[in-house]
Structures are given as structure tokens and as C-alpha cells.
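Omission of a single protein chain aside, the complex is shown with its protein chains in their original locations.
On to chain A.
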Amino acid sequence: MRVSMDIELKDVPGQMLLALQPLSEFKANLITVLHHHQKRTPRKTVPVQLVLETKPESIGAIKAKLEENGIRVVRVGEHRFRESINVVLIGHVVHTGIQDTIDEIDKTGFAEVMDLSLSMPGINLLSSALIRIDAVGKEDLQKALDILKKVSAKKDLLMVLPIDIQA
């Protein structure tokens, strides 16, 4: 899983090494490091934001090891989704099973339906849905859209995609 972590380093040499060493020890994959050297906290420490990929069970151990190294861990949060788009679906969205459609995306683990607006003007009329899909990365988002495309074709739903997405 992808995790974001806000830590604070003392403004003395060698602190960054102490921060990164536990990550290496627990085989976490470091995605980004934002070192705000120009900013100082009221404690005169330097804030650093990390994004890493690791097993959920390693997070506690990494945190403990950092604190053992004298590094303050301010916040640890799941930071999974970085890409987000809106998609419109038109057809018998509800009668063909809206929950199934959502489940197909949610069960991927890399994308989720985060928001849904639905309009059903009449029992025999086409309904319309606008869904927001969040995904871990661009490629994952494209994979989620490919899944949605297959589901939409099977359920005879018209899928309206944003113009900047490969349709």
C-alpha cells in the first residue's frame, strides 16, 4: 500500500540518513521525499514529507524505528489515490445493477468509485449517472476505465469520458 508520512528532522547533519535507513531496513519503496529546508516548525525542526510503498504490517515497525532514531513522526496516512476523473454513464444504469458496476472497479484494489450522482427521470426512461473514479496512478486509472468500458458494453451503457483521456 501507498502511505504518506510527515516527519520532522533536527537541523543537524546526518538526520536524513537516519530517516531513510528504517525504510530501507523494512524494504519500503520510497516514492517521493519533500524536504522543506526553508520552513521550520515551532520546535525549530525541518518538516519532511515522505510517500512510500510498503506492506501494511511494516508501517508500525517503520514508525517505531524512526522514533527510536530520534525522528518525530507527525502523521501517517494512507495515500493511495493520486488520479481522479469523472465519467458519465447513460442507459439503464440502475436496472442493470449499479452495485455490480461499482464493485467491478472497487475490487481491483487500485481504483475506487468515490462519488456517484444518479438521475432516474422515469421507469422506462434512460437513467444517467456521474461517477468519480480515483486510482493509484495514471496506468491504474486507464485499467479501471478499460474495466468500466467492458461492463458498459455488456450492460449497453453509453460511457462519456473526459476529452483528455484515451477513449
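Quick note on the criterion: contacts are C-beta pairs under 8 Å (C-beta built on N, C-alpha and C of every residue); 3 or more make two chains touch, one makes a residue touch a chain; residues count from 1.
In this text, contacts and distances are computed from a predicted model.
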Chain excluded from display, named as in UniProt, from "Cytochrome D oxidase subunit I", "Aspartyl/glutamyl-tRNA(Asn/Gln) amidotransferase subunit C", "NADH-ubiquinone oxidoreductase chain 4L" or "Homoserine dehydrogenase": "Homoserine dehydrogenase"
Residues of chain A (touch criterion as defined above) contacting the omitted chain: 86-88, 90-91, 117, 119, 121, 125-130, 158, 160-163, 167
